[in-house]
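A single protein chain has been removed from this complex, and every other one stays in its place.
Just so it is clear, A and B label the chains in written order, and each chain counts residues from 1 on its own.
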Amino acid sequence: MRKLALAIAVIAPMLGHAAWAEDTIKIGYIDPLSGGGASVGEGGLKTFQYLADELNAKGGILGHKVEIVPLDNKTNPQESLVQAQKAIDAGVRYITQGNGSSVAAALSDFITKNNTRNPGKEVLYFNYAAVDPSLTNEKCSYWHFRWDASSDIKMEALTNYMKDTASIKKVYLINQDYSFGQSVRTDARKMLGAKRPDIQIVGDELHPLLKVTDFSPYIAKIKASGADSVVTGNWGQDFALLLKAAADAGLKVNWYTYYAGGAGGPTAIKQTGLDHQVFQITEGFANSGNQTAMDYEKAFRAKVNLSLWYPRAVNEMRMFKAAAEKANSIDPVKVAAALEDLKFEVLDGGTGFMRKDDHQFFQPIYISSFGKLAANDPFDEENTGWGWHGVSKVDTAQAMVSTSCKMTRP
Amino acid sequence: MTTATTSTPNVTGKPAGGNLRFYGVWLIGVIALIVLPMIFSSGGSLTSFSLIGIAIVFALSYNILLGQTGLLSFGHAVHYGLGGFAACHMMNAVTSHGWPVPLPFIPLFGGIGGLVFAMIIGWVMTKRAGTVFAMISLGIGELVASSSLILRSVFGGESGVTTDRTALPKMFGWTFGPQLQVYYLIAFWLVLSAVAMYALTRTPLGRISNAVRDNPERVQFIGYDPHVVRYLAFCFAGFFAGIAGGLAAINFEIANSAYLGAIQSGLVLFSTFIGGTAYFFGPILGAILVTYLQLGLTSVTSVWQLYFGIIFIGIVMFSPGGIAGLVMMHRPLVRAGTLWTVIPSYLVAIVPTAALAFGVILTIETIARYSGGDAINLFGIGFKPTSPVTWISAAVLVVGGAFVARVTWRRIADAWDRAATVARDRGYLA
Partner (left out) sequence: MLELVVISTLNGVLFGMLLFLLSSGLTVIFSMMGVLNFAHASFYMLGAFFGFQLTKWIGFWPALVLAPLLVGAIGMAVERYGLRNTHKHGHVAELLLTFGLAFAIEEIVSMIWGKSPLDYRVPALLDFPAFTIFSTNYPAYKIFMLAVSIVIFVALLVVLKRTRVGLIVQAALTHPHMVGHLGHNVGRVFMAVFGVGSALAGLAGVIAGPALVTQSDMAASLGPILFVVIVFGGLGSLPGAFVASLVIGLVQTFAVALDGSLASAFGPLDPSAGPSVLADIWNVTIAQVAPIVPYMLLVLILIVRPMGLMGTRES
């Protein structure tokens, strides 16, 4: 026991906060780095560190070095707030986060309160992956900026694609029972109903989040419904197990997904052998055909040993730099003002812009399918030998949604 | 499933002047709470202190069940979480209706939230103790956590219920916006709850709870119903857990399903046991340590879970009485005045033991960072995880440290035995 008491005493002095140089721009990266979501969180961290290195190699932002401060939130909203407070106390003025809409909602609320209570010490929140529409609608905040397409934008793009695909006749919706899954489901019903009233929605299922080990009963229902397409927002094990159960039962449908490309997704698809039957909606993908983006992907993979999951993170960091230069300041208040309505050439080509009304970034959206690589598709995923193949590009104008945000401006 | 701890009423039979010492301890505690933020005034430490305060109230409430009544619960966070939700809803209601309820009274509503649920569910739950109770609590915990995602109008789905603590009526001109004011609010409720819970252990109910823990049959023979006793203890534990939840709701200004979950229940079980269930102050120490580790470890190492696991395995194996048990082991020696005979062997043991710990940390970090190649920084000494120098020094530290440490530990044991024998001879029980 004494050994342990001593071990604790030995560790204790290490627990102090690291001291950072004053003139660096510290970006607090709050995402899971341990536990269930860690594989995703680590990928994001490596991406942001790569981007910071890239910026620093070119002289940083207005001469300031950019540093990513990793903070582990264990996908827990309370823990995120503790980490955010810790970061702010250590001088962080920019926070970026992506995994978990519940975390995002808590953070957005926390930062808004922080900024009201501590004028002169404002903090900006750059959201790179939390897609709950409420963050740019009823819960919108002036201090929150989102670079990922929210789930309703993605659905808008997807349904614009689906309405021109005559072979789709019967659609089955299966989603996780939480706010994101629910918004996928309601948006799909609403938008499909408006654009292709002839498409039948033959099933609409919500299942508990990350609690289902056996999806075969759900597959049996999909099969019985006679659906030809399934729309799902499932991610992680809920996606992998759903697909495995479908392949086991011999279900032949097309899968329209949000997160098939997430960590472990490609591995799961390859295991099931569903060749070009799984589609995903993203703001960019490896084999997008855009030469700049593909060169970038190649350099990124060579260094980080991961696929570039987040082209939006590239957009985020580059736009941050553009906004800081436009404002000629790294003060969060000025950067926020400069970001509003900023137009930007995104990584995969095409123009996007940060809408002032709700701080949502609008950009071209791609539909791609996963399967055996075609001749002009150089990149595979997760060493499976399979990769994404472009199916359709939905332009920015076709991927816009209205907002109900009534923003309180400082 | 009763704890193997024995009841040691550490106040009864106290010598004259014990009263003074007893109040002195509490007074020192209160003064420490007031002075702490003046010494460590950075925002980070204020946040940590606030969290530790909440964790202490929560762990003390858990010890009413585990330590005093012998009920092992896997779902104590249910009361904590419901308390948090009750507090959040109350704060929102106060704001929207303009009721004259200032913020400092809000934790009471949290407590009521926890209490009401305990009263409803407790009667059937506490029918039996042991494994049956443990498993029902596990089931209830899982049910409530899952239902909180289904009953969206009350629990706000997974994004939870948010609130604004500064919108409530002011008291003494405090807005409770700054963390310092929140800290003092938490400290106030911490003292209040701790005194109340301590008083509870001195009441007949507290005593009979101990009896129910140790031998429910005899309690029945002397005319008490163990079921009723367990139920009452359960209600009190729920009430104080609710207060802790209410404080958390004030601190975070949000309540969500993570409050109710298994992780929260597991943490409080950890804190309480690690601190030591046999003494009132045990859970306090445990809550401080666990919260500190939770906050601190994550920022220095990516494999904090492993250290967490190792520390807990170590404490369970080598000091099953928890930290408090370890501290109280020295009491007879202090009284008998033989403690000084042990201290030299402690001092001798520090060096090899530290070397061993250092080696273990270095080994773990080397393996963890081998692929990433990040440098390891231990007390200002830099190590490269890919360099053989690091591997050799880690191996030397572990093997050499372990070898020498074993010898010194044996010396400690010998010195301890001698000191304890002397203490026993002088009439102080070891």
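Rule of thumb we're sticking to: a residue touches a chain if its C-beta (ideal position, glycine included) is under 8 Å from a C-beta of that chain, and two chains touch if they have at least 3 such contacts.
Computed from a predicted structure; not experimentally measured.
Screening B:Gln305, B:Thr341 or B:Thr386 for touch with the missing chain picks out B:Gln305. Among B:Phe117, B:Phe176, B:Tyr259 or B:Phe273, the one in contact with the hidden chain is B:Phe273.
The hidden chain makes contact, of the residues A:Ala240, A:Ala260 or A:Val278, with A:Ala240. In the full complex, chain A makes contact with the omitted chain through residues 34-36, 38-39, 42, 177, 205-208, 210-214, 216-221, 223-224, 237, 240-241, 244, 248-250, 263-264, 267-268, 270-271, 382, 384. Where chain B meets the chain that is not shown, the touching residues are 1-4, 66, 72, 74, 124, 127-128, 130-132, 134-136, 138-140, 142-143, 146-147, 150-154, 262, 266, 269-270, 273, 303, 305-306, 308-313, 316-317, 320, 367-368.
Operating definition for what follows: only the chains that are shown with their structure count from here on.
Remark: chain B residues 42-44, 47, 51, 146, 149-150, 157-160, 162, 164, 166, 177-179, 248, 252-254, 256, 258-259, 263, 289, 292, 295-300, 302-305, 307, 311, 314-315, 318-319, 326, 346, 349-350, 353-354, 356-358, 360-361, 378-379, 405, 409, 412 touch chain A in the complex. By the touch rule above, chain A contacts chain B in their complex via residues 1-8, 10-15, 17-18, 33-35, 71-72, 76-78, 81-82, 85-86, 88-90, 101-102, 105-106, 109-110, 113, 117, 132, 134, 177-179, 208-209, 211.
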